[in-house]
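Note that this complex is displayed minus one protein chain, with the remaining chains in position.
Chain nomenclature is as follows: A, B and C, assigned in order of appearance, with residue numbering initiated at 1 for each chain independently.
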Amino acid sequence: MTVSQDMLRTNPSPPGYDPEALAACIEACFDCVAACTACADACLGEETVGQLRRCITSDLGCADLCDATGRILSRQAGYHPDLTRAALTACRDACRSCGSECESHADHHEHCRVCAEACRRCEQACEKLLSS
Amino acid sequence: MTVSQDMLRTNPSPPGYDPEALAACIEACFDCVAACTACADACLGEETVGQLRRCITSDLGCADLCDATGRILSRQAGYHPDLTRAALTACRDACRSCGSECESHADHHEHCRVCAEACRRCEQACEKLLSS
Amino acid sequence: MTVSQDMLRTNPSPPGYDPEALAACIEACFDCVAACTACADACLGEETVGQLRRCITSDLGCADLCDATGRILSRQAGYHPDLTRAALTACRDACRSCGSECESHADHHEHCRVCAEACRRCEQACEKLLSS
Partner (left out) sequence: MTVSQDMLRTNPSPPGYDPEALAACIEACFDCVAACTACADACLGEETVGQLRRCITSDLGCADLCDATGRILSRQAGYHPDLTRAALTACRDACRSCGSECESHADHHEHCRVCAEACRRCEQACEKLLSS
């Protein structure tokens, strides 16, 4: 059982979404924070950093929105459906945009390939909650 | 001249928005982080905290989205219009929702009144960029 | 292989710490963000919320420092030993303090028990890097 599953199970407030899908999305968000933060840094360390500005900026912004969304999804007390949907929508769109950007460098930089996969998983986890 | 105006003026990359409106929005975002974080804490300290759960959760989420948006708007290198719009839209909606929540407690708690004003300023600054 | 291990393996810059211990600490930091954010919310949802103010504030602060530290540890390009040590020291101390606070409620609230464990793992992972 993961930390997020454990925390949802022991929360006295009922979750706004299916607990399993919600825990998976929280984990996908924080995984994407880790991947995007590290990918921005890996791009910065490349000799071709001058050609990776869009990727770095995209990574940093995606990390920020995933962090905000992971935190918002972790809160069930006094649940706000509209605020949660606003965050999920922005996070899904940011992950889609950043995933595409990273994918375009995946053949040259393995960190972009790993990061694109984390973005895709998070995009899909957000979409699953939004369409439920 | 504010820090954000100064930083935009000295940035080598052209900004994606009118610099004055952009600097005002960045400042409104970080002001709203400060206001919402402090309002969540002030609500937590009230004797009637049990009736302020929705306000606290709303404040915490709004602070998280304003923080992400303030950071994203601060980045002009490798500018991503879609990621920026995703953040601005979520931030505007979160500020609208949190502003309404805080306004409903403004008669009883002055911190909610001050916070509602910060939310409204940020909502309008985001809307101004989105409609430009 | 975890996301953090994968990202460290593919980063062109040499890490400032043993890669395995570093990846474990990054993961412990982000796990602690998830646990502390969720524990603050679970405490807020308890009927006895008025007696859990210290725990909520401790959780929120610990989450903030773990987030900052997880991000800082994810960056190897242009590595700053002093900034990294400052973050690790604060994170270890915050996790120790928050872990003790949560442990004192662990008999009554299972979310505090789960959160205390996440804090202890993160405290130890920070200590391991600091003493290496």
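Convention: contacts are C-beta pairs under 8 Å (C-beta built on N, C-alpha and C of every residue); 3 or more make two chains touch, one makes a residue touch a chain.
Since this is a predicted model, take the numbers as computed values, not measurements.
Seen in the complete assembly, the chain not on display touches A, B, C. Which of C:Leu65, C:Cys112 or C:Ala125 touches the hidden chain is settled by the complete complex: it is C:Leu65. When the missing chain is restored to the complex, the residue among B:Arg53, B:His111 or B:Lys128 that touches it is B:His111. Among B:Ser58, B:Gln76 or B:Thr89, only B:Gln76 touches the chain that is left out of the view. Listed by residue number, the positions of chain C touching the unshown chain are 53-58, 60-62, 64-65, 67-68, 71-72, 75, 77-80, 82-84, 86-87, 89-90, 93-94, 97-98, 101.
Those residues of chain A that touch the chain absent from the view are 41, 44-45, 47, 49-50, 53, 56-57, 60. Where chain B meets the chain that is not shown, the touching residues are 3-4, 6-8, 10-13, 26-27, 30-31, 33-35, 37-39, 41-42, 44-46, 63, 67, 70-71, 74-78, 109-111, 114-115, 118.
Note that in this section only the chains that are shown with their structure count from here on.
Same-residue interface: chain B and chain C share over half of the residue numbers found at their contact.
Compare each chain's C-alpha centroid with the centroid of every protein C-alpha atom shown, and the nearest one belongs to A.
With centres taken as mean Cα positions, chain B sits 21 Å from chain A. Per-chain Cα centroids separate chain B from chain C by 26 Å.
Residues of chain A in contact with two or more other chains: 67, 71, 75, 77-78.
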